[in-house]
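Supplied in structure tokens, the structure appears directly below.
What you see is the complex with one protein chain gone and the rest in place.
This part shows chain A:
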Amino acid sequence: MSADNNTELRIVGFLCNWCSYGGADTAGVGRFQQPTDLRIIRVPCSGRIDPLFVLKSLVNGADGVLVSGCHPRDCHYSEGNFYARRRLEMLKRFLPILGIDERRFEYTWVSASEGQKWKTVVQTFTEHIHELGPAPKLDASLLKKAEALNLTQAA
């Protein structure tokens, strides 16, 4: 299940504190073994996740991004995940326009008690990203150019 340095891919997770982060904790407490590729960033609410975070990750070298929040209607902040769902769905449709494979991005809902489900989500998503292989990396010179452009614009 575990991958050595060569085969491990870069997967970034954005999880809401109340449900999914708790669900990942529950999976840990239950010792549900998972692939090691995923790194989790904790945010208060899935509604806090700016699509930009996902984009930045993917553009800067992530092979996959996974977002998880509370189940619809269970949001700790009553409606944050509804905003998240709308934004992330839009993002998914927008990714191909940017030349990014939209299959590298997934969002899901996991509650704090669903440790087993979290394990399955991580396993499935990791396998799925491994099937896609490493993301094509952007040309560094292109990136430098873009950055320079950005700088001139900002100035």
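Following the convention adopted for this analysis, a contact is a pair of C-beta atoms (placed from the backbone, for glycine too) under 8 Å apart; a residue touches a chain by one contact, two chains touch by 3 or more; residues count from 1.
Assume contacts and distances are computed from a predicted model.
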item	value
Protein name as given in UniProt for the chain not displayed, "Alpha-ketoacid dehydrogenase subunit beta", "Cell division protein FtsW", "Septum site-determining protein MinD" or "Electron transport complex subunit RsxB"	"Electron transport complex subunit RsxB"
Identified contact with the non-displayed chain, of A:I49, A:L66 or A:I100	A:I49
Interface with the unshown chain - residue positions in chain A	1-5, 8, 10, 12, 17, 21-22, 24-25, 27-29, 31-36, 39-45, 47-53, 56-57, 59-62, 73, 76-80, 83, 87, 119, 137-141, 143
